[in-house]
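Take a look at the structure below.
Here the complex is missing one protein chain, while the rest keep their positions.
Chain lettering (A and B) follows the sequence in which the chains are written, and residue indices restart at 1 in each chain.
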Amino acid sequence: MSLLPSAVSIASWRRQIGSVAHGGTSGISLHVRGLSKAFRGTWALRGLDLDLGPGETLVLFGPNGSGKTTLLKILSTLLRPTRGTGTLGGADLVREREKVRRRIGLLSHGSFLYEDLTPRENLVFGAAMRGGRPADGTIAAAIERVGLEAVADERVQTLSSGMKRRVTLARLLLNTADLWLLDEPYTNLDREATKVLEEVLQEHQEQGGMAVMATHNFLDGFKLATRLGILARGRLILDEPRESMTFPAFQELYTLRAEGGGR
Amino acid sequence: MSFLALTGQILRKDFRIEVRSREGVNTLLFFSTLLVFLFRFAIGSTETQVREAAPGLLWLAFILTGLWGMARTFQVERENDCLEFLRLAPGDLGGLYLGKLIVGCCLMWATELAILAMFGLFFHLDMWPVIGSLIPVLILGTVGFVAIGTLFAAITANLKAREVMLPLLLFPLMVPILLAASRLTDLGLAGDSLWAEAHWLRLLIGFDVVFVVLGYLTFPFVMED
Partner (left out) sequence: MDRLARILGVGAGVLLAIGLWMGLVQAPPDAVQGDVQRIMYIHVPSILTAYLAFTVVLVASIAYLLRGSRGWDRLAHASAEVGVVFTGITLATGSIWGKPTWGVWWTWDARLTGTAVLFLIYVGYLMLRSVVDDRDRAGRYAAVVGILGFFDIIFTHMAVKWFRTLHQASTLEKGAIDPALYLPLMVNLGAFVTLYIYFLLRRVRLGTLEEAVEAEVLGG
């Protein structure tokens, strides 16, 4: 099963899907100041500042419990910060949630899939919940892109966990949001699917979309990043352009600051 | 997205899931059959005893099965964190409430008709002649029950103690429904006009209106983080 049939080059695929995908990228940016979140008496995030502009992808690394998921949930408006503020394209993360919600796409730990529906039905429902009604061709193209044509009309519960993950990737493809929030997107993806994720994200970048990704997958994350971030104990202890360091240097830095010293 | 569009999407999705898995209907039917059996053993065996207890038992059966039905409507959303995805829908989340309300009502009505049939069968009550006056009672009583049940199921869906908390919160609020609906059911079973005690009808209608509106207004707050 080839993921990228030669007939469907990225360019022609985008012509097919372009009317829906990335309709919203209009040079907006994300600004976060002093973001903190407390859970039951401990801080999960402490005074985090962050600015992200069009075309940037910030990849966050950090040990378990360093606050990556909390940050993504606050950026997606699923959680409210205890302190601090943030805006996406001028819309406040707390007070103007609805505006923010139109501009984000979330790929989270949960697959958000209904096990009794087929991948196709799940994708249609997902698009509809975001207020869109994509043409049949668009959905079909997204399914083809992630290589699920054969099971597109089987119930999700019959799919392997890797295939389910590909469905969530297809949903991301259909998303017109400016800011993608990706929490451990590599989980359960095989090499083919990982490649699709990379291509899709690159297209998103090229069209001026932003992304914040949390991952433990150093090499893949490093490749995709335009900026590298390290979260440790709720603080963003590193936020640098990727060009500023080599991969080995970054790994060394991570070992030193996130896992070792730094305390 | 307009709230009616959201309602429509939820309805289509939930009915499709239900038709495919039949998990809700099957479990409710089996559970209600068990209940009817147990009721038969619990009350005396003379015809008058059965007839006297029937209205209250019917509504007790509806509410007990309904408890599971309410939990079920949000169980679907808990799987794979779908509720998180729904919360992210840009638009009036009151529409989500309305969708779940309708799904819950339909599930309940189907179960209630089945329970009525079983009561007729096992308790030798002839339901056909009186069904016309029972249906309005079923409709009105169920809407009130589901209006509060949906809201509380949404609240408890996120709790570890949800199995305990849902009945604990829900049952005390069901007293007016239980009293009004069983009284009207009694009238209906006796073949009397429901208008003979119109104050109970008015109470049910008032209850439905008040709690559907309150549910619609407060549901978005329940969906926040």
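Heads up, the rule we're going with is that a residue touches a chain if its C-beta (ideal position, glycine included) is under 8 Å from a C-beta of that chain, and two chains touch if they have at least 3 such contacts.
Source: prediction; values computed, not measured.
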item	value
Sites on chain A contacted by the missing partner chain, in the whole complex	36, 38-43, 46-47, 80
On chain B, residues whose C-beta touches the chain left out of the figure	148, 151-152, 155, 159-161, 165, 168-169, 171-173, 175-176, 179-180, 183, 199-200, 203, 206-207, 210-211, 214-215, 218, 221-222, 224-225
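Please note the rule applied: only the chains that are shown with their structure count from here on.
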item	value
For the chain B and chain A complex, residues of the former touching the latter	1, 5-6, 9, 13, 16-17, 20-21, 76, 79-82, 84-91, 224-225
Sites on chain A touched by chain B in the complex	76-80, 98-99, 101-102, 104, 106, 108-117, 121, 125-126, 128-131, 155
